[in-house]
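Taken from a larger complex, these chains appear in their original positions, while the remainder are omitted.
Every chain is named by a letter (A and B) in the order it is written, and numbering of its residues begins at 1.
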Amino acid sequence: MSVYEKLKSLNITLPKMDPPAAVFVPFVRTGNLLFVSGHIAKKDGNPWTGKLGVDLITAEGKQAARGIAVDLLATLQAATSDLNKVQRIVKLLVLVNSAPTFTEQHLVANGASELFIEVFGRDCGAHARSAFGVAQIPLDSCVEIELIAELKM
Amino acid sequence: MSVYEKLKSLNITLPKMDPPAAVFVPFVRTGNLLFVSGHIAKKDGNPWTGKLGVDLITAEGKQAARGIAVDLLATLQAATSDLNKVQRIVKLLVLVNSAPTFTEQHLVANGASELFIEVFGRDCGAHARSAFGVAQIPLDSCVEIELIAELKM
């Protein structure tokens, strides 16, 4: 199944990529590596706010991470014009807005990791990853994810 | 205007790069990518200390981030001997020493992002970026920034 058929079977419609901010860009390509800016969690177009372990439970954080992965796909689409040009999801950096006692950042991050494997398959979608808890995220967003991808030459 | 004319017009004199620490180096080049170590905020040669949202306001953090960007330029100068060899600022990782309630890490980070665009122009200076709040930074510094640049071959 192609990437787009897979997205259709998952009932995922890619949103428009967010308009770039004034002072940085959503992605930079260097060689065949694509460095994608941190994307924050959103709900109905606004930041999905709150701290895991205080305001949100793990399942909500995981859902937020899955939503970010969809937004990252939209950015990959904008960067490549064709998601089939993605050779490999190389690495995710998953930042979870965490109370000092919340220790399930890896389970939150799985929400994004699983989506990339569902959409791209294991050979292309399985990635290296770091996940950890941060003191805050811009606009009180609950999760932020940065991505590195390898593109086909 | 060249990079050095631009620096002059901004009244920026590049400092000497800090002497390398014993157990790590300020930068590593691999291929045409330059990975630059996290640089902490300094004021008058000492760590610029404090937490955003408690000890410092956003404008101070932004000023600290701009100062780090100048120090990063000094490191780029040491790495390249000529800033005109910088092809592209690829990515910044901006860590803001944050109270759990401080949510303007992106505005702090703009202090660095804006300087890179002022100095290198948008084509070369605009970069991907992640910014978030951390629990602490070495020596209680208020901001730390790590950079990836692409160099001309």
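Following the convention adopted for this analysis, a contact is a pair of C-beta atoms (placed from the backbone, for glycine too) under 8 Å apart; a residue touches a chain by one contact, two chains touch by 3 or more.
Note that the structure is a prediction, hence the values are computed from the model and not measured.
J.: If you could, jot down how many copies the complete complex is built from here, 2 of which are displayed.
T.: Counting every copy in the complex, the total comes to 3.
By our rule, only the chains that are shown with their structure count from here on.
J.: Show which residues of chain B lie in contact with chain A when the two form their complex.
T.: 31-33, 87-88, 90-93, 98-106, 110, 113-114, 117, 126-135, 148, 150
J.: Residues of chain A touching chain B in their complex?
T.: Within the complex, chain A contacts chain B at residues 21, 23-28, 30-31, 35-38, 51, 93, 95, 100, 134-140, 144, 146.
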